[in-house]
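One protein chain omitted, others in place.
Now for chain A:
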Amino acid sequence: MSPRDANTGRGVFVTVGTTAFDGLIKAVLVPEVVLQLSGLGYTHIGVQYGRGKDVYDASFTPELSSTVKETGISIGGFEYEESSRITELIQEADLIISHAGSGTILDALRYQKAIIVVPNESLMDNHQAELAKEMSKQKYVIRGNLDQFAANIELAQTYKFRHFPRSGSKKFVEVLEDEIEKAEKDKIDKSYKKATYRRRKRKDCVEWVEIEPGKSCGCSIT
């Protein structure tokens, strides 16, 4: 039941994140979709079902089992793995069907994989749906619809995904280094202020003159 039995052939990776997303598992694990995926040349489906183990188990109806036998496609599922392992699985797969988690989306874009994003409408905080909408508007991902899942998979085969820019981190480092410089300047200003304050405190000094330029300083006493 390992999600990666064969090293050859094309793979599909379905991931729902840490929460339950029963709708997505139900939409993928039906005979029609499995048949379609097999027809498109996919040989294995890996499912990360999170908290939806019972839904995953219940999906294996006699019809689905017979479809799996006929097509020879392998289906494997697991609850959750370390994020580095998830990244590996994304790297190995050819098509990613995912919830709208930013981590999965970014991983898929990093390895330039075809990705169908299905926002989990049952979640309370729905900023993930917005992310999916905006990312699909800019053609980085396909926004999936559970009612037309077959059409989404069909579209993913020919869709021209836009490449996600890889220079983001460099931009951030520029900002970071700029701020470090400013902090350093603030620190120097502060120590300068402290030094001038100390000079003012010494009453016998009227003005500071450099006795030996570049070497040491003293004060002229009147």
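As a working rule, a residue touches a chain if its C-beta (ideal position, glycine included) is under 8 Å from a C-beta of that chain, and two chains touch if they have at least 3 such contacts; residues count from 1.
The rule is short, and it goes like this: contacts and distances are computed from a predicted model.
Per UniProt, the protein behind the absent chain is "UDP-N-acetylglucosamine transferase subunit ALG14"; the candidates were "Large ribosomal subunit protein mL43", "DNA 3'-5' helicase", "3-methyl-2-oxobutanoate dehydrogenase (2-methylpropanoyl-transferring)" or "UDP-N-acetylglucosamine transferase subunit ALG14".
Between the chain not shown and the residues A:19, A:102, A:145 or A:196, the one that touches is A:102.
Interface residues of chain A facing the missing partner chain: 18, 83-84, 101-103, 106, 110, 127-128, 130-131, 133-134, 164-173, 175-187, 190.
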